[in-house]
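Right, one structure below, let's go through it.
All protein chains of the complex are present and in place, except for one that has been dropped.
The chains carry the letters A and B, assigned in the order they are written, with residues numbered from 1 in each.
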Amino acid sequence: MPLDTSFTGQKFKVVGTRPLRPDGVDKVTGRAKFGADYSAPGQLVGRILRSPHAHARIKKIDTSKAEKLAGVKAIVTAADLPDLTNGDKGMFDILENCMARTTAFYDGHAVAAVAAIDARTAREALKLIKVDYEILPHVTDVDEAVKPSAPVLHKNMFTEGMEPKPKKASNIAKRTEFGHGDVGAGFKEADVVVSRSFKTEQTHQGYIEPHACVASVGPDGQGELWVCTQGHFVYRNTCAQLLGMEVSKLRVTSSEIGGGFGGKTHVWAEPVALALSRKANRPVKLVMTRDEVFRASGPTSATSIDVKIGARKDGTIVAAEATLRYSGGPYYGMWAELGAMTAFACYDLKNVKTVGYEVLVNRPKTAAYRAPSAPMAAFAVESAIDELAHKIGMDAVDFRIRNAAKQGTKSSYGPVYGPIGIGPTLEAAKHHPHMKAPLKKNQGRGMACGFWFNFGGQTCTDLNIGVDGTVNLAVGTVDVGGSRASLGLVAAEELGIPYESVRVVVADTSSLGHNDMTDGSRGTFSSSMATVFSARNAIKILRERAAKMWEIPVDDVVWEDGHAKAKGEGRGNLAPLSLKEIAAAAGTTGGPIAGHNEIVADGAGVSFATHICDVEVDPETGATKVMRYTVIQDAGKAVHPTYVEGQYQGGAAQGIGWALNEEYIYGKDGRLQNAGFLDYRIPVCSDLPFIDTQILEIPNPNHPYGVRGVGETSIVPPLAAIANAVSNAVGVRMIHVPMSPPRILKAIQGDKIGR
Amino acid sequence: MQYEAPDTTKAAVALLAKAKGSAYVLAGGSDLLVRMKGGFVEPDLVVDIKRIKSLHDVKNTASGWSIGATVSCAELGENKALVKAWPGVVEAANLIGSKQVQGRCTIAGNLCNASPAADSVPAMVAAAAKAVIAGPKGRRTVPVEQVATGPGRTSLKKGEFIEAIQLPKRPQRSGDAYLRFIPRTEMDIAVVSAGVNLVLDSSGTVKEARVALGAVAPTVVLVPDAAKAIIGTKLDAAALGKLGAACSAACRPIDDKRGTIEFRTKVAAVLAKRAAKIAYGRAGGK
Partner (left out) sequence: MSVKISTTVNGDKVDFVCDADETLLDVLRNRLGLTGAKEGCGTGDCGACSVTVDGRLVCSCLVLGAEVEGRKVGTIEGMANGDKLHPLQKKFIEHAALQCGICTPGFLIAAGDLLKRNPNPTEEEIRFGLAGNLCRCTGYDKIVRAVQAAAKEMRGV
């Protein structure tokens, strides 16, 4: 059967219903096994020694005393992780980030690791390792890092994407540019122009489960890794390369994952755990502390963004440009590039230009965080859009509707859009009761839009039919938020059997072909596509078996409602064969029945959302309370609507935290001041209202069921929506996120700027 | 580390007095265990005082209240008579940490942790609370504001620990209140805080007042000028303005990850005024 990924508009029986999730009982009884919940026989405890300095040359590491401590079984430094990256710069950065080589680039950078018989011994051993540092000047602020006077992290870093290529090394790793038209000419047509600079501070994904793994490597070159990850296949490939192992010899099992949001797409300590295990020839369990998670696993970028937008009095945007500087930690990334691509993606613009600069600083290596880079760009652009609407005297929603991208629009980052949801989400916002609800004193309402690409990528699934006709579906995308339920629904839909007859598991790397990460909102999108085709392949075999049982040509057998049905003259007396009956006979009709599918799931439909929020600001303290919040987003097709709502609500809550309180705070010494949940303040239950959701379904033409990714877009609008609401409440334009109480109080009581 | 759980005060004092290395008292543990986890302290001896039965009582006597050192803040909140008598002290105690922390933390521990941002301390200082200290030389009683001498430092000598906190007997027409500013609605350390305790005369005029501020100086500070600003008034706008000004003037804060000098100085005045109004209402003022 050809793999036609087109949307067919079929009527669904179970897709779109809300059954219970298959991992529910395990997770409410405490028996679900997360990263730190597994133990291997004879395992050691691994711990990592980290640099207390923001930037320092490592002159010498003396491990001799630690080695002599009873109970220490292995000590690893960069010398035990030789460079096997063969010129692959990205891979070398990962290696160096896992274990500093000649230089520690941030407070928390790993410099050595120990495996010992227990935690106490491991802790003692770390104290006995003497590292001789030469402290170097550091820079942690994104704007400071681009100044000519800033200390340069890498002497061989000459900005890519510049013509001519710079002769002087700097902290700008790369320049990227997107857009079309002529912004200079466009601005000349403008009646009103808003031009403003914005800043956002660095935030962390803040998953509640710290990174954890159990690594086991033997002298035979075979290994096992149990780990909480968003992509065990990618972890396998990375770890195998860094350790010089053959990919097939390393089996990686993904544990239940206690949140990732992008932060578990990247290896941090896993190669170190494997190196320790290989050296000790015993399993090693390595669990980060919360302090280590903040200091040494990847947060998102801090940014500094300049935006200029011009419009005619009739409300037409004539030109838009932005310059975006994103911090990447000490390593090259594509963070500003993603910001530059997404910044104006919601709008239909004749003249648009965005320029991104990847800026290196002495902070942890930046990692993806839910729609990486888009929320900051949206904060800047959607704030400026609001201000522009106000200056023109147009309603903020109407102004956006007038300029919204639609099918056929050439996007600001290049491609031409198919059917998209920005217009419909804005129309839904315009007519939402939230928009008309009265506001009280000190309250303000804001709204904003957001965009995310969504990804597809390499995917495969295995669908096996048991002897009793129940079904096992093995997928390779880690379930981060309920996708096993969604994929069970898809298998049940295709096969025509009850949801309860399907058990979905996330297979380990030795049991299934390669799957890319669960990132880019691809888990349900791509694995559901592969599941549809796996099921259709299984149905083909089921029809063949039925044909054999009936002794009729397979072309005369159709599959309907979970049954093989014979068609054609004289076949009326053949009672339909159920999947169960065919499965029971499998042993005599050709053996086990299964369906497989391996694809690159192209065509992830882009995603748009519009958020509305009301805030109340205490004018005497600058404290902000979110009073009401509404998320409107296009899901393409909501396979399990409850979990789609959950994604919308969760993304909004993370965005609210980012907008109001969350930030990395560095001291003058370059050390992180708030590496814990006490002072890195993610929203608590009493900080939030119920978060209302409205799911729109504009089918993705490139998925059989019309599915689009839903996981990320919901974090894009909140920064701007809340900034617009606060600005409207206090009468001052907020330009720095998070809008912490001291910043708001200063804005209120300082000079009034803008509106 | 050695762990001991003696069942008398005398035994606890003896253990602490003869300890060779670093010795710590464990009451609720919500500060001590955090510091141990972070590697900031590595005790040689921990003396768990929760097995000392006499430290687990809340007593209401003719001379006032006595709260044993191991009574958790959650238990204070469940004591209706205490809540009625000292609502400000109890609300302050009930703001420390989460419900989980409430089940463990104590006001004696909160005092001995000697953080300038400790929630219960401004309320206790405003209440003129006293600490009963047991030690090798017997018992002594000191005003709570004399316990902390700086961030993390106390005036307790080797072998000493706090057995109980005493709150005075409540006169008629009295009331107290505590407010703190935190960026979230829960789970934060106070950025700035204010405790106010008032006694009114029969006409509703403030007769006695004590105002204390948290997180604006190395220790919680009692602000006599703030009290003076409202004594003899019915908390009219002018008096409240003077109260706020006196509080801001008493601030000697720092810029840190939780707040700025400017913010703390401004908001100290806001909170003191708001707390004074609540205390006034609780004292029966209108």
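List of remarks:
Everything that follows uses one rule, which is that contacts are C-beta pairs under 8 Å (C-beta built on N, C-alpha and C of every residue); 3 or more make two chains touch, one makes a residue touch a chain.
From a predicted model like this one, the values you see are computed outputs, not experimental measurements.
One of A:F7, A:F344, A:W452 or A:Y643 touches the chain omitted from the figure, and that residue is A:Y643.
Across the entire complex, the residue among A:G46, A:G179, A:G206 or A:P717 in touch with the chain not shown is A:G206. One of B:T8, B:N60 or B:T185 touches the chain omitted from the figure, and that residue is B:T185.
Residues of subunit A in contact with the chain left out of this view: 18, 20-21, 23-25, 27-34, 36-37, 119-120, 205-210, 256-261, 287, 289-290, 480-482, 642-643, 645-646, 649-650, 652-654, 676-678, 682-686, 688, 690-691.
By the touch criterion stated above, the residues of subunit B touching the omitted chain are 1-3, 5, 26, 28-30, 33-34, 36-38, 43, 46, 48, 50, 72, 74, 97-101, 103-104, 185-187.
Following the convention adopted for this analysis, only the chains that are shown with their structure count from here on.
Computed centre separation for the pair subunit A/subunit B is 44 angstrom, with centres defined by C-alpha atoms. Residues 123, 291, 620-623, 625, 660-661, 665, 673-674, 678-679, 681, 683-684, 686-687, 740-742, 745-746, 749 of subunit A are the ones touching subunit B in the complex.
Those residues of subunit B that touch subunit A in the shared complex are 38-39, 181, 183-189, 191, 256-260, 262-263, 266-267, 270.
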